[in-house]
Structure formats: C-alpha cells, structure tokens
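Removed from the display is one protein chain of the complex; every other protein chain stays in position.
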Amino acid sequence: MIIIIKDKATDKQVNELMSWLQSFSVKTNLVTGVHSRIIGLIGDTTSIDVDAVNARDIVETVKRVQEPYKNANRRFHPDDTVIEVRGRKIGGGGLSVIAGPCSVETEEQLMATAIAVKEAGADFLRGGAFKPRTSPYAFQGLGKEGIDLLIQARRETGLPIVTEIMDLSDIDLFADVDIVQVGARNMQNFTLLKALGRSDKPVLLKRGLSATLQELLMSAEYIMSEGNSNVILCERGIRTYEPETRNTLDLSAVPLLRQKTHLPIVIDPSHATGINSLVEPMSLAAVTAGADALEIEVHIDPKNAWSDGAQSLTPEQFKASMRKIRALEKFVDSELK
Amino acid sequence: MIIIIKDKATDKQVNELMSWLQSFSVKTNLVTGVHSRIIGLIGDTTSIDVDAVNARDIVETVKRVQEPYKNANRRFHPDDTVIEVRGRKIGGGGLSVIAGPCSVETEEQLMATAIAVKEAGADFLRGGAFKPRTSPYAFQGLGKEGIDLLIQARRETGLPIVTEIMDLSDIDLFADVDIVQVGARNMQNFTLLKALGRSDKPVLLKRGLSATLQELLMSAEYIMSEGNSNVILCERGIRTYEPETRNTLDLSAVPLLRQKTHLPIVIDPSHATGINSLVEPMSLAAVTAGADALEIEVHIDPKNAWSDGAQSLTPEQFKASMRKIRALEKFVDSELK
Amino acid sequence: MIIIIKDKATDKQVNELMSWLQSFSVKTNLVTGVHSRIIGLIGDTTSIDVDAVNARDIVETVKRVQEPYKNANRRFHPDDTVIEVRGRKIGGGGLSVIAGPCSVETEEQLMATAIAVKEAGADFLRGGAFKPRTSPYAFQGLGKEGIDLLIQARRETGLPIVTEIMDLSDIDLFADVDIVQVGARNMQNFTLLKALGRSDKPVLLKRGLSATLQELLMSAEYIMSEGNSNVILCERGIRTYEPETRNTLDLSAVPLLRQKTHLPIVIDPSHATGINSLVEPMSLAAVTAGADALEIEVHIDPKNAWSDGAQSLTPEQFKASMRKIRALEKFVDSELK
Partner (left out) sequence: MIIIIKDKATDKQVNELMSWLQSFSVKTNLVTGVHSRIIGLIGDTTSIDVDAVNARDIVETVKRVQEPYKNANRRFHPDDTVIEVRGRKIGGGGLSVIAGPCSVETEEQLMATAIAVKEAGADFLRGGAFKPRTSPYAFQGLGKEGIDLLIQARRETGLPIVTEIMDLSDIDLFADVDIVQVGARNMQNFTLLKALGRSDKPVLLKRGLSATLQELLMSAEYIMSEGNSNVILCERGIRTYEPETRNTLDLSAVPLLRQKTHLPIVIDPSHATGINSLVEPMSLAAVTAGADALEIEVHIDPKNAWSDGAQSLTPEQFKASMRKIRALEKFVDSELK
C-alpha cells in the first residue's frame, strides 16, 4: 500500500500516521520528495481499510499494491479450481454447458426442456424457482414446487441442477440442489454470501449490474472466507448507456479473471444480450475467449414463456448451436492452446 | 401500451396476438401503415409483462404508455405522502435532516455524536449497526448491540432513529427502530422488500448504484403492493465513469421524482460524493432543488472512523452547515415557491 | 413513428398537430384509448425530427418505428458492402488484418514493423501520423512526415495504409492514403464527416467512447449522404465504470450491426482492452463473432513506444497470434457458417 501525504502535513502528523499503520504489523517506509511525501507499507495489508487511511486528513490518496482478496487470488493459489458435481466438472479445462428455461413454469414445460437440452448435449439443467422480477405484478416463480420439479427433472435426465436463491430464509429448500446460483441483484447481499460460505455447496455467483471485477472477487471472497471454496464466477453483462442490448457483455472479463483468480468462469450470453439472435454468436465468442462454461436459456415455446422469452432459444436453435459450440470447443482445445 | 409488428407477420399471427392480449381485459386497436402495423392497447396494462410481449416473434418493439407502478404513482395519488414518526415529519413541505455516524462504533462515539447533531438541529439520528462492506475483512458492524445503542441514544436525545437492515432474518431486531433503511445494494432484494411491505414501519429505500428511477419506483411498489405505503425514496449517487467522486449525485432526480410520485425524497450527499468538502455544497443544492430531507454522515472523529471517515463531517462542520441549511430552507420556502 | 398524446390535450390541439405532421407528406392515424390518444405516422419519416415532435406541449412521448438512417440500412441495401483497396478487401466474407504501430515514430521503427506484420500475414498497415493525445505535453505525432513514411512503407511492403485524420484542414495530406481513419473523439465531428463524404476515399469510422450504435450509424450516414458509401465501422471499446480495462469491448456489436447495416465491421482489441495479454483472446473472440477485420497495434519495441506501448504486441507475439487467427478464420468459415 502506497500512501501519498498532503503538502501541509507536519512531521508530527506523519509520524503519528506511521505509528498507527505499524499497529497493523506492517513496516513503513517514508520517501520525501519536493512536492510530496510518500509512505510505502511492507507486509500483509489485507486488514487495513483503504477508506480508513483515506479519512486521515493528511492523506492525499492511497493506492493498494496488493489485491484485497486472498482466497480467490491466483497469486496464492496457482492451480485452477475445479467444481465437481455428480461426475460433471466446471473448471480446469473443457467446456460445460448449463441450459434450461428462465423460469420453471410447469412439469410439462420443464421435463420437455430438460430432455431436449440433455439430448443436445447440455451438462447441467438450469431453471428459476424463485424469480427476481422488477415488477411485483410479474410472475414471481413457483418457489418450492419449482425446486421439486427440478429434482424430478434431474431424476429423469441425470443432469445436475442449478437454481437461484433469493433469500437466506429459503436456504433449507436448496439442500438437494447441486449448484446454488446467486443472482446479479444479490451479488452484494453479504449476509446471504456468508451463509452460503458456511456450507460446501457450489455457488454460481453472478456479477452485479454495475459491479467491478474486483467487487465480484471480493464477493467470492465473502463466501470463501467462511470456508466454502466452491465458487464459480459468472459474467452476465453489465449496465451501460447502450440501449440496443439488454446489457453489455464484458467478454474481456474471461481472460482478465483467468489471470487474477483460480475460480472457474461462466458466461451467460442470454442475459448479457437479451436478444435471441445474439446468443449463438456470443456463446461461440465466449468459448474462444476461454470460458469454462456457458449458461444458456432454452424454452420449448419462447413466445409463450412466462419470463425472458425474447432471449430464450428454442430446443432446435439450441441443438444447432450446440453442434457448433462442441465443434469449436474441440478446435480451441487442439489448435488455440 | 403500443406494440409494433414486424413486416413479415401474417394476418393470422396478428389476430392470434390480439386475442391473447384481449385475454388481459384490454381492448386492442390495429393501425396499418405502409411499412408496419401497430397495435394500441386500451385499458389497465399493469399486469401485462412487456418482456412477454417482446418475446412474441412477430413483435418488433413494445412501448409502455402508462407507468408500470400504481401505488407509487402521483397520477393516482396526487397528494404528497407525509411520513410521521414520534412527532417528526418527512415529506409534505419542510426539510428534515437525518444525521449521525456511518457506523455505530462505541457508546461514547454514538452518544457524543447524537448530542452534537441534536444540538445542531438534526431531526433524526442515523447510524449503521449492520454494515454492508465490500470486503469481508472490514468492520461489519456491531449488530444487535448497535441497535441497542441507537435506542439508548434516542432515549437521551429524543431523536427518532434510522438504521439499515441487511437481511430479512434480522427483522425482529428492528421492531423498535423508527425508520428502517434499505441500502443501495439491497434495492432489488425483493424478498426483503415484500417482508417490509407486510408491516407499517417507514422504509427509507436507497436507489441502487445503477438503478433507473423507474426501477427505484418499482422497488417502492414492491413494498406498497403488500400494504405498507410509508416509503421514503433516497438518491445517493449513481455509478458512472467519473473517478473523482465516489458516485455521481443525480440531483435532477428530485424534481423528476416529484412529478412522478407522491413519496418523500431524501438526498444523501455523503455517499453521493464521498468527499467531506462536497457535502455542504451538495446539501445546499439539494435543499434548493426541493428535497424533503437530507441524510448526512457526522462523526466526532472522522480520521479515526471505522468506516466512511473521508466523507463524514465533524460536529463543528455539521453545525456550520446546518446554519446555512436552515437559513436556505427558510429562504426557499418564502421566496422560491 | 408513434406519438403518444398527453391526457389534457384538446381535440383542436391534436388536429393542429396532425395537420403539421401531414405537411411532411406522411399519413396520420389517430387511435383513441381510455387514458391516452396515439397518432401513428405512415410513410417516410426520416425528415421528421423526433425532438421537434417532442417539443410540442401536448406530446407525451415519441417512438420511431423505422430507423433514422437510410444509406447505411441493410433493409434498403441487403447486400454486404465490400471495400476494395489495391486488391485487398474488407467486408463480404473473409478476414482482413490491419496492423502496425500506434504512432509512426521513425523510419527504422516503421519499416521494421511494416515488414514484420507483412511477414506475419497482415493485409493492411496502420500507423498514426496525427495523434489525438489527452495531454498537450504528450507526443503529438510526426504529421506530414509520418504520412510520407507510411507511403514509403507501402512501397516497400505492398501493404495498403490506414491512418487517422484529425482535422479537415489536413485533408490534402491524405490524398495518397488508402483508408482514412476517423478516431473515436471525432466520430461526431460532422464537418469532417461531410467533407470525407464528398470524396470516394474509404473511411474507417471508429465508435465514440460513449456513442450508441445508432449514433455510429448516423455518423456513417453523414458520410454516405454526401455520396461516399465506402464506410467501414469500427468498435474499439466503450467507456464504462470498470477500471481494470482501458475500455469495455462491446463484442455483441458485431452480430447486431450485421443485422442493421451492410457496412463492414472492424474490431480494435488493442484500444478496447489497453492490455497486451488481452489482445489475442479478444482478437480470436472477434473472429468467432463474425468481424470482417481486426485492427491490432504492433510495435518492434513496445516498452520504448512513444504511445500505447502497454497494449502493443511485439512482432513475435503478433506472429504467434496470427497463426491462431488464420487457423480460426478457416475453421469459422468452414464449420460455423
């Protein structure tokens, strides 16, 4: 950590600041320039709050040299984390595909979709039982019944299931779910993150609509600091000024996160674009960029979907896309690595 | 609601779409142009999901004419909502000031701050007992003990208390809190919003970091649709590309929300700017723009604050600012209305 | 165009508005609902200014149904535009690679880079002679001397040259340049665009830092409406709140623009990311997403580059990336189309 001191600070104030910093078991190094003095901290600064340093009135600015996350940091954990669920893997090479409807609507709808995505080569089944909707007047999900249907679909297809938790109070309902998804709106629901950290259930953590990559990693750190290292990161588009797409897919997040963390990285092209015809090209681009997994919305009848129909693929579209995705996966694996 | 139909749609498809729309008890009006056909819906369209309409493959685009919120809508509730707590009001004219530390740290810190802000003319005491922090290694708040200290401070000063809830599971601890704050990161924690809607406790709802004003109003609608109309809206800065300030204060939200809703509007200049020296000018600007209340962070010793010290006013600064704020309030009331 | 009328409007006002609209040679269709009236316009609305309609005090909102661009619109020009320069093509299938240094610095630097990128398989040579720099104290480019060096490099390698124009007054210096680049900061320098529209020189038009895709197309329309249809669009990253990358690459622009326009689409992964190690993965992703061309910065000695060194590839890196790019191009062409 580098601390730049204001011109007007007295030596006494600078010494006081250095004493306080030393109380965190770090060494301090003072550099004196013409216009400014600088304190360099040496040692583990994770427990020092940048904001607290900034609040000192003799401090001009503060810059962290080390990342504020440890457990999620590739620097300290060079090997890729691999999440294994019922014999399926996410991370460590290879490409997993999570597919299914935005919402679980009916038994018929879910089973038909589950069978279709299985046949097309999906590895996991997704489906929302608890739905975060902007409007209280929109369909809010089937709740427990939705989870029961997902479990039934797993029984029929063998596909492990991924579904979103919206509140800590529902956590017991997720006991038999394979991967618990935390949605973009809950990325900084820290109470929920800590609770999930106290189990060993894999967590698929979606990036918030305006979260930085560092904030995403800090939210992963919340889960991991409680003991659960089974975290999967998901980029699903960020909010920008561009109105044509629902969100803007930040695909450079894949290689960038790959450098910073050992956790697996999923791309959700459905929410990122919000447009049916962009799902395939962005899925393929994500595979090329090195994503560990894709999460794709598929609905047997998108035009009658209860939510997110405009971005859902039909089973036929998904099948056609999967052929390309798997061919590209193979090519990337053999030729581009 | 206006629905624009794609060129290629057949008459049969258009008729099917109109039949489906009529099932929501609205009337449909078809306009046929050279390049496009348009369906206009007449009646209450609140229960029709724009996304579901958009998902229809013959639909080019959809535009809502009416706002999707009812309870929060000034069109249907022309009179200002006034929140009354222990003889203090927010809304309906006049200016309330909510002040206090970012976090409740110790009994001494809170009592000294509470007495200071009371003497300077604050109407409410704020203080965080549960703290949403980006890092799991940062101070997380005193929890229940913090709320107990706030209640004690209320006893000593008479100031009603405002404090943030982070999770539904803590709701019982807030039984004796006067105004429950929902933070920016939880603005779309819909389970929490619904639970707060089932009480009649006033809720101070902060705008999310990248939430549109319509999404803020829809989150208010979540609370109100469950029966609780005691909602206060708070603009606290939005996330933009500008790095100099912590967030960008969107002050035009005050007159704009005033037109759209009858709910009271609070400005939080502390979080919006993140910089001590900007709190006073932005407070004064907010009063001029017509805010119903200000929420200002005050700390007896900002440079040793456990959180947000850089933006906290000292009691002396707050007192000086309050003199200007009250003088301006009077001037605005008598000369600018 | 759909115009939604305010509740309070009188019939007389609505009739006046319709008369005014009819003066633009369009037909008007009035739909009367319970809460609102709607006017639908039938005919060519390109010459009607949405803002002018919005300014009418009885107008609630206006929505365009048709795009406001004609010449750039695929609807009216279904076939891909192909730009041909000295036997090299951009657009219409196949992948072109434009490579070279950010700035032309010296003869040695440019010639060595030009030969290196040619050998690695680049199709065009880029290099900046006029440099738009944030600081007046930074290197501003060699100007005319830089263009002369580019022409010399073309003579030696046969590669057509691409270089940026910063002001209309320099236009004569670009007479022998093959493709004139308009930078992001000049995307809405309309005087410059019109002047370029009066020649038939190919123009590589870069998306502004916060320009929407529609604004990019409207800037292309400025050039095309003057008679020059040789326009190439370039996505080079947009400004968002994320600090890790220089900009955020909006890769979904490729398939989206493909639907809306017949103009060729280039991706510039160097400026979009600003980070050397992200250039290859984003280049590959762009090829997969269907880009017509890539524009990549290459420098013989990035650590001593006079500008943009952090994002420039070395000739060795470029050569290695080109092997993958060409292999992927072939795969995409044979297997993913």
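Labels A, B and C are assigned to the chains in the order they are written; within every chain, residues are numbered from 1.
Criterion: a contact is a pair of C-beta atoms (placed from the backbone, for glycine too) under 8 Å apart; a residue touches a chain by one contact, two chains touch by 3 or more.
The shown structure was predicted, so the numbers you read here are calculated from the model rather than taken from an experiment.
A.B. asks: Out of B:286, B:305 or B:322, which touches the unshown chain?
C.D. replies: B:286
A.B. asks: Which residues does chain A use to touch the chain missing from this display?
C.D. replies: Where chain A meets the chain not shown: residues 2, 4, 27, 29, 31, 33-36, 38, 40-43, 60-61, 63, 65-66, 239-241, 243.
A.B. asks: Would you write out the residues of chain B that touch the absent chain, in ascending order?
C.D. replies: Counting over the whole complex, chain B touches the hidden chain at residues 210, 212-214, 238, 240-245, 248-252, 254-256, 259, 272-273, 275, 277-278, 281-282, 284-290, 324, 327-328, 331, 335-336.
A.B. asks: Going by the touch rule given at the top, which residues of chain C touch the chain that is not shown?
C.D. replies: Within chain C, the residues touching the omitted chain are 46-47, 49, 51-52, 54-57, 68, 130, 132-140, 166-170, 185-186, 188-192, 194, 208-210, 215, 218, 221-222, 225-226, 239, 302-310, 312.
Convention: only the chains that are shown with their structure count from here on.
A.B. asks: Centre to centre, by mean C-alpha position, how many angstrom separate chain B and chain C?
C.D. replies: One centre to the other, that is 39 Å.
A.B. asks: For chain A and chain C, let me know how many angstrom lie between their CA-based centres, rounded off.
C.D. replies: One centre to the other, that is 31 Å.
A.B. asks: Give me the residues of chain B that touch two or more other chains.
C.D. replies: 239
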